[in-house]
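Here it is: the structure, laid out below.
Note that one protein chain of the assembly has been removed; the remaining protein chains are unaltered in position.
Here is subunit A:
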Amino acid sequence: MKPFSYLRPRSVAEAVRAGAGHPGARFLGGGTNLVDLMKLGVESPGLLIDVSRLPLDRVTRTDDGGLRIGATVRNSDLAAHPGVRSDYPALSQALLAGASGQLRNTATTGGNLLQRTRCPYFQDVSKPCNKRLPGSGCPAREGAHRDLAVLGHSQDCVATNPSDMAVALAALDATVRLHGPEGERAVPLTGFHRLPGDNPDQDTVIRPGELITEVVLPPRPDGAVSLYRKARDRASYAFALASVAAVLTVRDGRVQHAALAFGGLAHRPWRARAAEDVLRGAPATDETFARAVDAELEAAVPLRDNGFKVTLARNLAIGALAGLTARAAPPR
C-alpha cells in the first residue's frame, strides 16, 4: 500500500474543499471496500478525507412523508430503522441480505453506492482490466465470468454492480444528493450508476470531488407493498447471483403501480421499465408476471457460463410479484 495523508474535516464544505485541492484524494466512509482495494493495490490515493464522522448520520422524515437518509448512516442502522422497516421493507431486506453483521455496522449509505465491482480481474492488479486500467483489455469475457453481467454489458466490460441496497433504492425511486466544488445537485438513483460502454472506468456519473451527502426516498405510494429477494451460492454472506426488488400496488385485481429492479445482472442496478410497462393496468396474475419479466429479459445476452442467471432472475421476479400480490390483495 502506498503511504497517504489523512484529514478529518468537520463539515461537508471543508471536506469538499479538501477534495477539490487534491485530485488524488478519496473520501473515506466506512472503508469496507476502499481499504480492501488499497490493500490490493487497486486504489492508491495520496490523501484520505475521512467523512465518516460528518453530521450526515441521521434518518429523518421529509415534509411530504418520504425519508431523508444521511450519507454516513451505517447499513445496519438503516436496515433497523422503524420508518424503513414499515414503509420501505425492500430496502431493509436488501441491506440485511448483504455482507456480514460486522461489515453492515461499518459500511455507510454513501459508500455502499460507490463500492466497486467484485469482478476477479478488476481486483487482481496482475491482470488486464479496462475498468482498472483503460485499454488493457477484458479477460473476463473469455475467462471466469459465471457471476458477471447478462444485461447492458459491452465489449470492454462485463462487470456487475455488487450492491444489494442500490437495487432496492432503484425500485423505490430514490434520489442521490451530491455536494461538489461546483455546488449541489440531485441525481435519480437509476441514473447514478452507468452502463460500461467504452469507458467502464467510470462506475457512476459522480464528478471529480463530489461527495454524496444524502439519499432521499419519495413517500410510499398509497397501498404499495415491496420486497427484496436474492439468490446466491450460499445461504448467507455472499454477493447476489441475481436479485430483485419489487414494489407493487394492486387494485381490483389489476396492477396499479409496479416498480421492478434487478441486481447482479448488470453494471448498474437494472430498473425493468419494459416489464413495468407490461404490468401497469394488467391483471395481477402469474401469466402477466411471466410476460412482463420476459419482456425485460429478452434483452439479455448471456456469456458462455452465466446463462443460468437469466432463468434465476426470471424465477425470482415472478415469485416476488406473486408473493407481493398475495399480500397486496389478500383473498377474501
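Annotations
Just so it is clear, a residue touches a chain if its C-beta (ideal position, glycine included) is under 8 Å from a C-beta of that chain, and two chains touch if they have at least 3 such contacts; residues count from 1.
To be clear about the criterion, contacts and distances are computed from a predicted model.
Considering only "histidine kinase", "Xanthine dehydrogenase YagT iron-sulfur-binding subunit", "ABC transporter permease" or "Homoserine O-succinyltransferase", the record for the omitted chain gives "Xanthine dehydrogenase YagT iron-sulfur-binding subunit", by its UniProt protein name.
Only one of the listed residues, A:Arg8, A:His257 or A:Arg291, touches the absent chain: A:Arg8.
Of the listed residues A:His22, A:Arg68 or A:Arg291, the one in contact with the hidden chain in the full complex is A:His22. Within the full complex, the residue among A:Thr60, A:Ser100 or A:Thr311 touching the omitted chain is A:Ser100.
Although one chain is not drawn, the whole complex shows that of A:Gly31, A:Gly263 or A:Pro302 it is A:Gly31 that touches it. Contact between subunit A and the absent chain runs through residues 1, 3-9, 14, 17-18, 20-22, 28, 31-32, 35-36, 39, 46-48, 50, 52-53, 76, 79-80, 82, 85-86, 89, 92-93, 96-97, 99-103, 105-106, 181, 225, 227, 235-237, 327.
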